[in-house]
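Right, chain A next:
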Amino acid sequence: MAEYFYISLFAVVALVVVGALLALSTVLGPRNPSPQKMLPYECGIIPTEEAKGRYPVRFATIAMLFIIFDVEVVFMYPWAVALGELGLFGLVEMAIFIIILGIAYVYIWGRGGLEWD
Partner candidate 1 sequence: MGLIEDAAETFEAEVNNLRLNVKDTIEALDHEYAGSLYDTVLTTRLGKVVGWAQKNALWPATFGLACCAIEMMAMANSRWDAARFGAEVFRASPRQADLMIVSGRVSQKMAPILKQIFDQMPEPKWVISMGACASCGGVFNNYSIVQGVDRVVPVDVYVPGCPPGPEALLYGVIKLQEKIMAEAGTDKAKKRVA
Partner candidate 2 sequence: MTSEEIVEKLKASFPDDIQDTALPQGDAVIFVAPDRLQKVAGFLKDDPSLKFDYLSDVCGVDYLNEEREPRFEAVYNLHSIDHQHSIRIRVGIEEDNPSVPTVSEFWKGALYPEQELFDMFGIHVEGHPKNERLIMPKEWAGYPLRKDYPLTTETVTFSYNRDFKSDLVKSKPPTR
């Protein structure tokens, strides 16, 4: 249990600092809503039509692809830190992980998932 003390202390301090900043700025900050200020910012023009509800599907696919490869990189951080103790086993493990995602990447690239149109 002892080794989790420092990480939890770090989490608590982070929460406290962020919470304090947010609370102070909402409480102390002046609030002065005016009709023009509430309008969305359109480079100075009064917007005529509201934001479009429906977006092309391309945005969604690219966002998903990004998530997949971003999470892959997130897994590498703890692996990189603990590579010393893991030794050869860790290296082979991560290589397999990267190869699997590499195949997926090549497939997506081939199918043209990365281009826009």
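The candidate set was assembled so that all candidates are chains of the complex that A comes from, given by their letters.
Heads up, the rule we're going with is that a contact is a pair of C-beta atoms (placed from the backbone, for glycine too) under 8 Å apart; a residue touches a chain by one contact, two chains touch by 3 or more; residues count from 1.
Since we're looking at a predicted model, the values are computed, not measured.
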item: Options 1 or 2 - which one, within this complex, touches chain A; value: 1
item: Of chain A, residues touching candidate 1 in the complex; value: 27-32, 34, 36-37, 39, 41, 44-46
